[in-house]
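One protein chain is absent from this view; the other protein chains keep their places.
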Amino acid sequence: MKTRTSLLLGSLSAALVAFALTSPRVVAADKVDPVADAKAFQNFFFQKFPDVKHEDFVNGPYSMNADLKRQWQEKEEFPPYEFALDAGKEMFSTPFKNGKTYADCFPNGGIGIRQNYPYFDEKDGKVVTLELALNRCREANGEPPYSYVKDEMASLTAYMAFTSRGKPMDIKIPDDPRALEAFENGKRYFYTRRGQLNFSCASCHVQSPGERIRAEILAPALGILNAMPIYRSEWSGMGTTSRRFVTCNSQTRAVPLEPQSDEYRDVEYYLSYVANGLPISGPGARP
Amino acid sequence: MKRSLPLAMLLALCFAPNARAANEADYKAAFAAAEAASKEATGLRNQWTVTVQALTAAKKAADGGDFDRATAAAKEAEALAKASIFQANTEKEAWKAMEIR
Amino acid sequence: MTTTTGLHPTRRLILQGAASVALIGLGNLPFAAGPARAAANDKYPEEAFKQKNEADAIKALYGKTAEPSDKVKLDAPEIAENGGVVPVSVTTTLDKVTSISFLVAENPFALAASYKFADGTVPAVANRLKMAKSTKLVAIVEADGKLYSAAKDVKVTVGGCGG
Partner (left out) sequence: MASSIRVRATSNGDITEVQALIQHPMDTGLVKNPAGELIPAHYIQQLKFEWNGKDVFVADWGTAVSKDPYVKFSFKGAKKGDELKISWTDNKGGSDTTTAKIA
């Protein structure tokens, strides 16, 4: 049994040494530069898929495969997220027990603002996502918070996303070291390998978008959150960004963190920022 | 065929000595080590689902009195937890290699 | 999609009157009386839906066999994006179509859906079906009392990388 563990550790370290030797890239000085990161990120995908229109990246796997796109367009005629959308609209206008509604918590009454989320809250010193802001609004008005992975939250974010459809993603990073740190932390999470399968988000969504993992076509990382929340046929139900992160983790056999923990909020901040300029297409339908 | 027979016998022999049945004390020691490693992995926020499954399997086997299987499962859990710790530590720097620049 | 209240009252009465007459007086003859319409009655084909394999289901539903015909155009994905929601549709140039059915050979019960067409209804239908695994998909069209069929293979697997 003892030999087994050392064998395991030996192979991992050997792989690492080999890996380090092969990557000639000199690690640039570690000054966080979101603007340059976003430019490099977008150019990587624009060059890797020259014939995909820039705004089409937000359609995830459907921008990568024609047959899949046809199935999607057929579904979009009468999309399965129609019910969540109506439920969200109704919930959005139903007042809380204290008479207030969600509109009172959000700028512009919560209409057409999804493209600015997540944002960095300088008072709180942390990233605030749309899902977190919704639950904070509920708690501020004496209502119990919703689960981040269940239908109610998905319906609310579906409606808010719908009111922003077509608007370019517009995430701001204030000149605050904590905001830069959150961005960097999100980037680190995105590229860090985890789980027994030893995958990072990038292993699938940067190195092999357009390729298949069994029945599914991998979506490109660029604009991957623009369609959130999504109705997934796989779940035959709605899924929030939180649910997507949690399920992705467990697929690589990593134990998921608490929804809306710092890492998830930061990686959402990073992925949304690098997709600045690409249109919001939520709510979306996915395999 | 003739020569390989003694070879097979020899192999069987060298495994024989450590095959005595694991008892509860062995299991307790192995489980404690596994749990410590698993806590460290959770501390690094890099626990694996298979580690948790192995720990549960160990407990289940121990409750059933099958300390052989329980000890093996606990050792497996420890190995997995250690691997996840190693992964977390190496990735602290290794992630930069894959970053789009 | 609000229900309509704007209908002129008397016209509404006439409509309801006509509807009830149709249902009571003429039984279920709203379908134009034509040649023997095996599937014309409104009863839910319980038996057909219980059949495991495709041939028995067709026999239980129509009582005759179908012959392949290129006039039946079956449209289904080559690889289903998800076995739970497979968009499938059929159109046909045959006329006097009274029924179209879909059978998923590898499902626990082959008959998935069966549609009855009145006169004047365009012989085409689109729907979303479940497929247990990679399977042959068959569309049956009953036109002028005869059965025509088209088939297509659909690949179905689970998604994701493991868990």
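List of remarks:
The chains carry the letters A, B and C, assigned in the order they are written, with residues numbered from 1 in each.
Please note the rule applied: contacts are C-beta pairs under 8 Å (C-beta built on N, C-alpha and C of every residue); 3 or more make two chains touch, one makes a residue touch a chain.
Predicted model only: the values in this text are computed from it and were never measured.
Just so you know, the chain we are not showing touches A, C across the whole complex.
From the options A:Glu82, A:Glu139 or A:Glu211, the residue with contact to the chain not on display is A:Glu82.
Taking the complete complex into account, residues 1, 3-4, 7, 15, 18-19, 21-23, 28, 30-31, 42, 44-45, 49, 84-86, 89, 104, 107-109, 111-118, 120-122, 124-131 of chain C touch the chain not shown. Even with one chain removed from view, chain A keeps its contact list with that chain: residues 77-78, 80, 82-83, 86, 90, 236.
The working rule: only the chains that are shown with their structure count from here on.
Between the CA-based centres of chain A and chain C the separation comes to 40 Å, rounded to the whole angstrom. Distance between chain B and chain C, defined via averaged C-alpha coordinates, is recorded as 56 Å. The set of chain B residues that touch two or more partner chains comprises 49.
Shown for chain C are the residues in touch with two or more other chains, namely 163. Those residues of chain C that touch chain A in the shared complex are 77-85, 87, 126, 128, 155-163.
Remark: chain A residues 61, 67-68, 70-72, 74-75, 80, 197, 199, 204, 213-216, 233-234, 236, 247, 250-253, 287 touch chain C in the complex.
Across the complex, chain B is touched by residues 1, 4-5, 8-9, 12-13, 16, 19-20, 23, 25, 27-28, 37, 40-41, 44, 187-188, 191-196, 198, 200, 202-203, 206-207, 250, 253-255, 257, 263 of chain A.
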